[in-house]
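For this view, one protein chain was removed and the others were kept in their places.
Here the chain labels run A, B and C in written order, and each chain numbers its own residues starting at 1.
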Amino acid sequence: MTKTDLTLGDRLQARGVSRRAFLKYCATTASLLALPPTMVPHIANALESQRRPSVIWLSFQECTGCSESILRSNTPSIESMIFETISLDYHHTIMAASGHQAEEARKIAMEENWGNYLVIVDGSVPTGNMGYSTTAGESNIDTLKHVAEGAAAIVCMGTCSAFGGIPYANPNPTDAVAVSDVIKDKPIVNVPGCPPIPAVMTSVLAHYLAFGELPELDHLNRPKVFYGQNIHDRCYRRPFYERGQFAESFDDEGAKKGWCLYKLGCKGPTTYNACAVLKWNEGTSFPIEAGHGCLGCSEPNFWDAGSFYNPLSTATHLDAGTVALAGAVGVGVGAAAGAAARSQQKKIKAAPAKAFTPTKAEEESQ
Amino acid sequence: MTEVITKQEREEAFAMFYGMAASIGELADPAPEMTDEERVERAKEVFLKGIDNNVAVQLDACLHCGACAQACQFFIGTEDPKYTPIHKLDLLKKVYKRELSPLSWLLKPFTPDITVEDLRNQVELVYDSCTMCGRCNMVCPSAINIGDLVSLNRSAMAAAGLAPAELRYMRDGQEADGTIFGADEDLFMFRIQDIQQKLGFEIPLNKKGADVLLMTSGLDIHLFADATGGAIETLHHMGVDYTLATDAYEGANFGSLSGYDATKKKLTKHSTEAIEALGVKTVIVPECGHSYPALRFGAAEAMGRPVNFEVMTVSEYFGRAVMDGRLKLEKKSHPKPIALHDPCKVGRWGGVFDEPREILKACGYDLHETESNRQYNFCCGGGAANFLLPSADKLKRVGYRVKMGEIEAAGAEELVVSCGSCRMNFEVGKVKAGDSIPVESLAAIIAAHLPKKETVEGDKV
Amino acid sequence: MTDLTLKDFMPKPETGNVILLLNEIRHALRHLAETGEPTTIDLSGIPMTKAETEEFEAALGTGEVHAEIDAGGPSEVIETSFAGVWRVIHRASEEMTLARYIEVTRIPEILVAHPSDMRAALTRLEARLELSSEEEAL
Partner (left out) sequence: MTLLEFARGPALQWAAVIFVIGMLWRTLGLLLMLRSRPLSKDRKKGLAGAGVKTMFSRFLLPKVFAKRVGFQYLLGWIWHVGFVLTVFFFQVHVMFFKGLVGFGWPALPNSVVLPVAAVSLGILVILLVRRMTNPMLRYISNFNDYSSVIVTILPFATGFATFTHIGVLPYETLLALHFLSVALLLVWFPFSKLFHVITVLPSRYILGVKFWRRGVEA
């Protein structure tokens, strides 16, 4: 039995992970995915017996933060093992092979599993000059198109592949687009975030591995169980919002007392993610808990949605210049209207009163 | 006081006069013939001439809150929505929006032009159901001058040939010879001689350079001779250098109430020229509501320049005299509480409030103020010449009822008025309602409280 | 100024889920007693206010067994005062709760030793004994 033919169960055992720990993982995953508890044994069986599914990880215009997010956990977690299990075929950052060997590995994986492999994408796709981002001389968009052709489904890891992310932000010099703008005929699941929460990434994969299909998605193709509620609604600082207790600056009394960060530009109310519940770094904290407002990194166009530090209740396009210009136009129109009314008044005043002119009937009788 | 007219004489005159007034509509010449277009055109012209910056701002300040309805005795009495004062300005607003508003470029497509039907429907609203008393002005949160703008509407109606026949008759008559109700110079002279005879002293006539000119009105000449007589007797008593004038005796101005602005100006101009020819310093207009603003505020407008004589109404002149001690009145015992009616044109539109009250105080009256008094006073119900409109009979009764309700609530058993048409309207209202409260002229009351000659200080005669 | 909050002007957001949940547990317990079939209830899917959660836990009380498991983070298994009704809490760390379950069963699955773990344990034990006998033989 070669190493690649081991089931996940074999690997767990080899690593000395207890059955209890695995069961706990499955129970937790089921709970996270809002699956009924009766599904726990099914998930356990399915995961345990998984041989390495073919997964091709494509990295385009990205920063590798999404990969780091999964890999950089302190202990060798089950999450990272699932990740390792699935992602051995082709992943720039972590695969052992390089250069032609690497591309060869990808080709073989594609040929052997045509129609069944899973594609994971991190990074946005440039549509401008193909030279902006290439791998082994092939433009990202070409790679995506032909790798996607044989894919069973595509998972967009991170905001860049899901919505365009930072490369897509104004002025978007590379004409970057999201994967869903290029690929229209494959099931796509978006797992946005900059980066996404590790547990969210692996839970989505676990769901796919256990059930062979993607979890229920919302209108932006995000798994509903993780992206169904906004951060604000589940934020532990929410009571301060309701009482109208806001931090006014990052070092005032309010900030020290842990009051709501709305006034400091927190985007929690409009950001749909599970940060407030799952948190980061093994549940240590999340940005708001650390004292900074949510940036809304898992939302489309988060980089262009006004300053991170402007409250949501402020206008984004209003500025003194526009108002002044409007003022000038208003003065012009007003002056014209006034002048028109004035000349009309003068005209009426100057004309001989009709009351003193004979009516037609009177004229005829004369 | 010397009685210049007995109660019986007055009642007879009243019956005769009322009969005459009731038929003037039939006596009127036929309304001028006009095409529909001509009517609309002429009405619009009046509206547009009347809209200046002030009117525009006020029309743009209306919120349709409906408070004005709650100040209007015709709405209060009928609860009929169409009598809501601001509704009476809808045509004016339409014309303003279409033709003159700064937003007219924008509003014109959404604002239909006024039609001759609109004008015809407007007649009842600005004549019968509005005496331009201006009480609505006082409640309006935006302080819109609805009263004056209804007056502008009357002018538009008149220009469109739609003024009621009665007012047309009055105006035509005064336009022709300056008189009303046939109170021509002969009748005036007859009445003066009659009063002179009863008072027992000579009444100066056409005296150039006199200090004071006393005017009267057709109504007083016919009916309320006690008011004129009272004023003359008091002036004589005070030793004022006064005169009456055969060329300027008529204070009433039926151009003003009917909406015929040209006639209004012409009449005022005529009186003003006569007054200036006499060279008097002060003119006392009679107890006739609208004659006060017509001359006090209209003279300069009619002449197109300021005039240099004072205009005062009877109650104002004598009230001032009482206040600064030139006129001492004899305090008498009056057990019956009395109510004072502030005529709209003299009170709310003229500012004469304290003077009549001082007079009543000096006479020893127990004045019971009505709940609405001074600038908040209710109209008698038939002001602005409405007492001449038979079509408004029902509304006049409604208005009278509201007014009389307050007087009764004040516990007054007597009413004093210093306006002939108010008095007329009260008298008619009393007859129709079967009320019996006495209605007195303030001028007559003053005369009745003149102390005996020899006790008066400063009597120069 | 009294410290009113928005909630003072809104209906109290009680979910009323405590009674429903306790009834569900009753049915599950009856089912267990009659047929021996276990039931698991995921508490994360059932919204309750903080007060209701406390009320719920107080209603269940604590029974005889309280087990702590150290497997991929601390987990806890608490028998309630009703035999056969267990609270199972999975945590990633002391502060971070991952999942909360009510298990109505003879013994929660997580406590039971698994055949694969047992096989691995046997192998280890045998290896250990072999090592000892070799040592002895020396």
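Just so it is clear, contacts are C-beta pairs under 8 Å (C-beta built on N, C-alpha and C of every residue); 3 or more make two chains touch, one makes a residue touch a chain.
It should be emphasised that the depicted structure is a prediction, and the values quoted were computed from it without experimental measurement.
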item	value
Of B:191, B:348, B:368 or B:449, the one touching the omitted chain in the full complex	B:348
Those residues of chain A which, in the complete complex, touch the missing chain	230, 232-233, 242-244, 246, 262-263, 269-270, 272, 300-301, 305-306, 310-318, 322-323, 325-327, 329-331, 333-335, 337-339, 341-342, 345-346, 349
Residue numbers in chain B that touch the chain omitted from display	52-54, 56-58, 60-67, 69-71, 75-76, 79, 81-82, 84, 86-87, 100-103, 106, 137-139, 141-145, 148, 293, 296-301, 303-307, 347-352, 371-372, 375-376
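Convention: only the chains that are shown with their structure count from here on.
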item	value
Graph class of chain-chain contacts, one of line, ring, star, complete, other	line
By mean Cα position, the chain sitting nearest the middle	A
Inter-centroid spacing, chain C versus chain B (mean Cα positions, whole Å)	95
Whole-Å separation of chain centres (CA-atom averages), chain A against chain B	79
Residues of chain A defined as touching chain B within the complex	334, 337-338, 340-341, 344-345, 348-349, 351, 353-356, 359-362
Chain A-touching residues of chain C, taken from the complex the two chains share	3, 5-7, 40-42, 44-45, 69, 71-73, 75, 88, 90, 92-93, 95-96, 98-101, 109-110, 114, 116-117, 120
Complex contact set, residues of chain B against chain A	32-35, 38, 41-42, 45-46, 48-49, 51-52, 56, 99-105, 158-159, 161, 261-262
